[in-house]
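All protein chains but one are shown in place.
The letters A, B and C name the chains in turn, as written, and every chain counts its residues from 1.
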Amino acid sequence: MLIVVALLLVAASATAAVAQRDPARQALVLSFMGVLLAALFTVLQAPDVGLSQLAVGSALTPLLIMLSVRKVRRRGRAKKETE
Amino acid sequence: MRHLLPLPVALPLLGAALLVATGRRLPRIAVEIAGFVVSGGTAALTLVLLLDSAPTMTEWVGAWPPAGRESVGILVVGDGPALGMATLASLLTLAALAYSWRYFDAPPHGHTGAFTALMLVFQGAMCGFALAGDLFNAFVFFELMSVVAYALTGYRIDEAKAVQGALTFGIVNSLGAYALLLGIALLYARTGELAMARIGHGLDATGPGGPDALVLASFVLVLTGLLVKAAAVPFHFWLPDAHAVAPTPVCMLLSGVMVELGAYGVWRVYGTVFAGPGGIPAADLTRALVALGALTAVTGAVMCWYQRHIKRLLAYSTVAHTGLFLVGLGVLTPEADGGVALYLLGHAGVKAALFACAGALLDRFGSVDEHSLHGRGRPLRATGVMCAVGALGLAGLPPFGTALGKAVTEEAVGGPLTVVYVAASAITAGAVLRVTARVFLGLGPRPRDAEYETSGSDEEPETTGLLSRIPDTMTTVPAVLLAAALAVGVVPGFGTLVARSVARAGPGGAHAAAHWTAHGVLLGVASAVLAVALAGLAVIRPDWTSAPGWAAPLRRLQSGHVGDYVAWLLVGTTVLGALALPGVLGS
Amino acid sequence: MNRLRLWLLAVGGAGLAVLLVAACLDLPDFGGDRHPYGDRAVHASLLRHTANTVASVNFDQRAYDTLGEMSILFAAVLGCVVLLRQARDEHRAPPEPAEVARPVRRYALLVLPVALVTGLYVIAHGQLSPGGGFQGGVVAATALHLLYLGADYGALERVRPLGLYETTDALAVSAYLVLGLAPVLAGTAFLANTLLPYGTFDTLSSGGTVPLLNAAIGMEVASAAVVLLAHFLDQAVEIEEEHGS
């Protein structure tokens, strides 16, 4: 039963991640989806995988996306100022 | 001896790691010598192993020999084709390193060894993929190969086109790799195994009534991943965008061997996993590969003809030739497999040499544009001669290895498909000859610009500043490569040797031979004559051969938009599924 | 053109969806009992005194895959270093110290050592309990970056000599490879776990070379993640384009 709930939550969060067109917010949704996936993996008796999904999917990857967004935005701002 | 089988993977990786660890303190020359030694040593090792590859060597990495028939370890297979591909990849890496010797743009500050290290990892990855006998292990090295290739393609970060091409390459190929992995997971679910041969047995054991939807889906997904790498239509859009913008030494590897490894993967996976009674019937595979392959050859040839960006033109000719390889592999006869192997060897030498010549133009003039370079190449006599010779090799003029391979394949394929072989090789070679005539001889009027195209002018040279003369390494390397392509066709007995070793690794284990025949020589000469005629016509009457209306929609499909390419990838999986469907429905 | 893409997407997506759904219906039922490879792996793991079977598969039975995996990480880090290098038309501008709320700062400085130790613990117990070099490495590397919140960018750069981390990354890969090559010199298979004693079940030193390979991976992942994050942070915070370019 827990598995079904986790699966449906993952599917829903994936839809949200795709539908959210703003990359900064998408990073947050992806981070949330990473936590849900980690929970799903734990329920599926894969604590090893859950742990790394938690470290990578909900921390490292969204962090990298956020940093990229920041760089692109900062670039846009700097350009506007010089114009 | 068999314990040495994983070393062609381990040695370049170790070399790369040590280069990165010490690279910041070493002068550039030391780094390049080290790279050369490691790459050359690995090439020598693969050659030694190749000479010892009959009977087939197998090794269970981690010393997990099978108890009964089942093991928990990873199988590495060293048969003729596997070690042959590993040797080819190693030798080409060596050639690419020699080509970039000293003259390639200064490495990033503090990372003197970075470029050489990436090339070594690339070499190790290609060897690993070629030798893999385990499906998941093949995926891992497939992905390693891709990751290094993305980084190398985008290496020149100052170039707008380079980073865009690299990203397109990255997204499309990663998606293909995930499709491959989904396919592997489906196969694991059905059979509970990962070694390719064991999966094949498992499919035969669990599906005596023939394949079902699960087998079909896994076949389609696995082939999607491999065909994306092999750039079959409609998975091919990434290739011209990436190969045209990568640094020249990298182009030599991408077009010369990486794309062909995709075709090799199709051959290997079909032969070991899906060829049994529980897999995909031979007729379905033939239908799928011949249809897609012929379409690829025609599309590649047409698009190749209408390019003015010289490296992009060469990239499309790679698309056309992989199409021809896929057709040859699709007919599933040992003769055709042997022919394709020879064709592939000859093509690797010729294509790498042509890219090397294009690189020389780029570094001398800062342009690879056919229109703007019109007549400017006159001083570069050696490069011009090699371009022309390479073009004739591409057409399959005897006695090039391409000609021998093409002739053997044509004979095995037979029928109307021969026309595709002659046409595709003649058109791509004609395009290269046209470029040669215009750039190096200045023949004909300067052609007009079209509306929807990629120009090759205003490119940054890959060296530190424009070269005033072409260094010896940049002329020697293509010369050696062309000589090697010639040797494949000329050395007596080499063709038969290759054909035998491929046939032995195949399912039939049949005897095979590859000889020159009058028929094959005639067809080869015909392709070359046709190519010269096409080039002459294009130079004298540019208006007759400029893009007609019917080619415009085809060119518009190549939109440079990664979303389009992803959509085409999905269409490709659907087409592949539809082509292989009859066998599943019939069982 | 956009219309064409939507049509292609609809056709291709529908085709693939049909194919995948048909395949799903043919798959063995979820939760089934037939896992031949898995059962063999459990058996082999117990034979070699490795309590965590996943670690045994990763670092012993299929250690060759892990070699590929760590090479991917190594290549990607090298690729990012090359791709995110300072281009000719860019320069570095030290960022102004950002204002961070004091509770955040205290929290970060408090969590940092805990997270670091947790990371190291997870690495060390890889062959016994869930976790291992990979998970622990990421935790340790991310923990280090709490310094950015807790202190400022300058402090982070001081405790993070990037060159050292890059060298460590490469040396860890070399160590893994050397551990793999040693059995070849001894006349057996690459990456064979037959040279060291397997030790007592369920202790830190059990499993032969498993803990060593695990430690190499931990070292590699931790330094690789630090280098990756550092280059992205550099881009986001420090590197600027020349104005007017």
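The criterion applied here is as follows: a contact is a pair of C-beta atoms (placed from the backbone, for glycine too) under 8 Å apart; a residue touches a chain by one contact, two chains touch by 3 or more.
Methods note: contacts and distances are computed from a predicted model.
As stated in its UniProt record, the chain not included in the shown complex is "Sodium:proton antiporter", which appears among "Sodium:proton antiporter", "Formate hydrogenlyase subunit 4", "NADH-quinone oxidoreductase subunit N" or "Amino acid/amide ABC transporter membrane protein 2, HAAT family". Although it is not drawn, the missing chain touches A, B, C when the whole complex is taken into account.
Which of B:L467, B:L570 or B:V584 touches the hidden chain is settled by the complete complex: it is B:L570. By the touch rule set out above, chain B reaches the unshown chain at residues 136, 140, 143, 147, 150-151, 154, 157-161, 163-168, 170-171, 174-175, 178, 181-182, 185-186, 188-189, 194, 240-241, 244-245, 306-307, 450, 452-454, 555-556, 558-564, 566-567, 569-570. The chain not shown here touches chain C at positions 5-6, 9, 13, 16-17, 20-21, 23-25, 27, 29-33, 35, 37-38, 41-42, 45-46, 51-54, 56-58, 62, 65-66, 68-69, 72-73, 75-77, 79-80, 83-84, 87, 128-130, 134, 202, 221, 228, 231-232, 235, 241. Residues of chain A in touch with the missing chain: 3-4, 7-8, 10-11, 14-15, 17-19, 21-23, 26-27, 30, 33, 37, 40-41, 44-49, 52-53, 56-57, 60-61, 64-65, 68-69, 71-72, 75, 79.
Basically, only the chains that are shown with their structure count from here on.
If you tally contacting C-beta pairs for each pair of chains, B-C comes out on top. Centroid analysis (C-alpha atoms only) places A farthest from chain B.
Note: centroid distance chain A to chain C, computed from Cα atoms, is 17 Å. Averaged Cα coordinates give chain B a centre that lies 31 Å from the centre of chain C. Separation between the centroids of chain A and chain B, computed from CA atoms only, is 36 Å. Residue ranges on chain B touching chain C, taken from their complex, read 3-7, 9-10, 13-14, 16-21, 24, 59-64, 70-74, 76, 108-111, 114-115, 117-118, 121, 124-125, 128, 136-137, 140-141, 143-144, 147-148, 150-152, 154-155, 157-158, 163, 186, 188-190, 192-194, 212-214, 216-218, 220, 556, 559, 561, 563-564, 566-575, 577-578. By the touch rule above, chain A contacts chain C in their complex via residues 47-48, 50-52, 55-56, 59-60, 63-64, 67-68, 70-71, 74-75, 78, 82. Taken together, the chain C residues at the contact with chain B in this complex read 1, 4-5, 8-9, 11-16, 19-20, 22-23, 25-28, 34-38, 40-41, 44, 57, 60-65, 67-69, 71-72, 74-76, 78-83, 85-89, 163, 166-167, 169-171, 173-174, 177-178, 180-181, 183-184, 187-194.
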